[in-house]
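Here the complex is missing a single protein chain, while all its other protein chains stay put.
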Amino acid sequence: MSDKFKDKFRLDRQTMALRVAKEFQDGDYVNLGIGIPVLASNYVPAGREVVFHSENGVLGFGQVHTAGEGDPDFVNAGGQAVTIIPGTCFFDHHESFSIVRGRHLDISVMGGLQVSEKGDLANWLVPERQIGTIGGAMDLAVGARKLIIAMNHVTKDNQPRIVKKCSYELTAVECVKLVVTDIAVIEVTKKGMVLKEIAPTWTLEEVQELTEPKLIVAPDCKEIEL
Amino acid sequence: MSDKFKDKFRLDRQTMALRVAKEFQDGDYVNLGIGIPVLASNYVPAGREVVFHSENGVLGFGQVHTAGEGDPDFVNAGGQAVTIIPGTCFFDHHESFSIVRGRHLDISVMGGLQVSEKGDLANWLVPERQIGTIGGAMDLAVGARKLIIAMNHVTKDNQPRIVKKCSYELTAVECVKLVVTDIAVIEVTKKGMVLKEIAPTWTLEEVQELTEPKLIVAPDCKEIEL
Amino acid sequence: MPINKIVAGFDEAVADIPDGATIMIGGFGTVASTPTCLLEALARKGVKNITTVSNTTGFGSDVWRLLGYKFSEDMDVLVRNGLVKKAIVAAPVSTVYQNNFEKLLRAGKVEAEMVPQGTLAERIRAAKAGLGGVYVPTGVGTIVEKGKEKKVINGKTYLLELPITADFALIKAHKGDRWGNLVYRRTSRTFNATMAGAAKVTIAEVDEIVELGQLDPETVVTPGIYVDRVIARPKDVKVDDRPISQEALDSQAKTKARGSA
Partner (left out) sequence: MPINKIVAGFDEAVADIPDGATIMIGGFGTVASTPTCLLEALARKGVKNITTVSNTTGFGSDVWRLLGYKFSEDMDVLVRNGLVKKAIVAAPVSTVYQNNFEKLLRAGKVEAEMVPQGTLAERIRAAKAGLGGVYVPTGVGTIVEKGKEKKVINGKTYLLELPITADFALIKAHKGDRWGNLVYRRTSRTFNATMAGAAKVTIAEVDEIVELGQLDPETVVTPGIYVDRVIARPKDVKVDDRPISQEALDSQAKTKARGSA
């Protein structure tokens, strides 16, 4: 696919995280994966109280310490030291994944490699690497009530990551509800993929050109609101 | 069956409990059922440390309070208030039965209605009552490493409780390892039921007469030692 | 808005429980581990045709008042008011006392599905943990295996047991905060902690509500994510001076003789 759009504006990682965080509703229990997702914890909309879960056994934690500080016995799933806040509680691994698998989390946000039209997710194996790591991704994908994927719209080679059918090894089938990319916000529905928002300077046609499945344009499709 | 033995000596409940307790080895984890079994906690052999489990979520507890005393939030499975000792810990119901089902208990002692030659146990439904209560008996029967049954040798109608095949509803199959009755101690082995000890004044023949399966007399069969 | 799961009144706490609901009732059978005030509120509401999931079917207020309890009602308050259609239960009847559930069961007016206690706990946990089922060794070769899939795994026979779900779980804890974090006292965790999060809605009756942050994070037994509503017992409860039945008095005597409750 051509790289004719390579000089166009794209949301940076922090801005994508900001957009993701707009999805957090008051009282939501949220798990954030490594990378862009974890940045979203800095952008919880004002006045909303959200409780973060980390699969290594904690619900309710505060800010990330700078490297080298904090308590090595209190980290998030990315290994970053985090802080205790009023309401924090700890539990072991099988309880942590009872919470995940048992559909108790309102939102899980993960990075992605490919998302299919039906909401299939591939995010654990880059084919060129041959060896990948599943970790907790499969459990979170099947367990969270709403799975949001934050990823760039295309690969480094300008190949669409939003595809008719995933060619990479799957994480879970029919699990993704929302995709936030650097140029669009797309909802996965039973009717198909609905384009809800597009990045400034982009046209519907341009987004479609970088997207494999045919997008349904939402009647209220608008510029990404931040 | 005749009641020609009705005036003969029989171990009372406390003495049966005393004999049961002789089975407790140093460091054993032991669950005691309601009735005679729970009395065995008073007779742990001197110098041995044994940890008691109760299925309502505790390991390591001390003496039973007299009725009306103690903490209503700290009871054994019979609902009796018991005491905290150094080492006590609490857990919820599914953890308690992970301990039971997962073969972590060294010994479970329960009452019985019938025990078969192969070690099948029936102890939850008296046929005349039609309705019984399973409670935790089935879990304990399949889960404990060594299941000891403490019961009278015969029914009120002088029918053997040690039978070729249980006629009552089963609790579990091939689970009983030792039976302590008011007149004998019998081990269940792959070869059959082995008579290990008999009560004072009783003969081997008399015990056999009140027992349906053919007993193998242990080479070292002796009077019940207390 | 700050998360606030605290509810002011017991009637309000159970207001949306409809007729025909499946309701888990926490505790072991002892009244100290029972969500007494929630059960009383449910009885006042008069929800009909309910299916209960619990360890016992209740001994009745008399038995507990005799032992000096101020909060004395257990599942019997639902049973004797004719609100229960079916009980999924480990110990439907007592060996020392014919409770109201047994009377109705013998009269064919209620239904009982008996589940071994450990299997009951595991099936409830399976619902909470999002499992489709678990293979247990308990019940193989007994009446319990009827109608269930049997499978030999590594040479041992197991029964497939399915999750038990419910619309509501009513549980009793010691302290709770506005996020729903709970701690219990001693052996009162039992089915309370197991049921928390296993139903669509979990309602916790607590001795005391504390400020967020007052529970030591290391000691929280039930994470707030499993709990939807928290309600405190009244500090003062008026003495219940209803007469105590002869049956309860007899049962007390029997229990003392046997050394069990």
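First chain written, first letter: the chains are A, B and C, and each begins at residue 1.
Here is the rule we go by: a residue touches a chain if its C-beta (ideal position, glycine included) is under 8 Å from a C-beta of that chain, and two chains touch if they have at least 3 such contacts.
Note that this is a predicted model, so its numbers are computed, not measured.
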{"item": "Visible chains in contact with the missing one", "value": "A, B, C"}
{"item": "Option from B:Val38, B:Leu59, B:Ala77 or B:Ile224 whose C-beta touches the chain left out", "value": "B:Leu59"}
{"item": "Hidden partner chain, touching residue among C:Gly132, C:Gly147 or C:Pro234", "value": "C:Gly132"}
{"item": "Option touching the unshown chain, where B:Asp26, B:Glu209 or B:Glu223 are the choices", "value": "B:Asp26"}
{"item": "Option from B:Pro72, B:Gly112, B:Gly143 or B:Pro213 whose C-beta touches the chain left out", "value": "B:Gly143"}
{"item": "Interface with the undisplayed chain - residues on subunit A", "value": "34-35, 38-39, 54-58, 64, 67-68, 71-75, 77-80, 84, 90-94, 96-97, 100-101, 120, 130-139, 142-143, 169-173"}
{"item": "Residues from subunit C at the interface with the omitted partner, ascending", "value": "122, 126, 129-137, 151, 153-154, 156, 158, 162, 183-186, 216-219"}
{"item": "Absent chain, residues of subunit B that touch it", "value": "26-27, 29, 47-49, 51, 53, 59-60, 84-91, 94-95, 97-105, 143"}
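Rule of thumb we're sticking to: only the chains that are shown with their structure count from here on.
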{"item": "Mean-CA-position distance for subunit C and subunit B (Å)", "value": "28"}
{"item": "Centre distance in Å when subunit A and subunit B are each reduced to the mean of their C-alpha atoms", "value": "57"}
{"item": "Between subunit A and subunit C, centroid-to-centroid distance (C-alpha), Å", "value": "39"}
{"item": "Multi-partner residues of subunit B (each touching 2 or more other chains)", "value": "none"}
{"item": "Sites on subunit C at which at least two other chains make contact", "value": "125"}
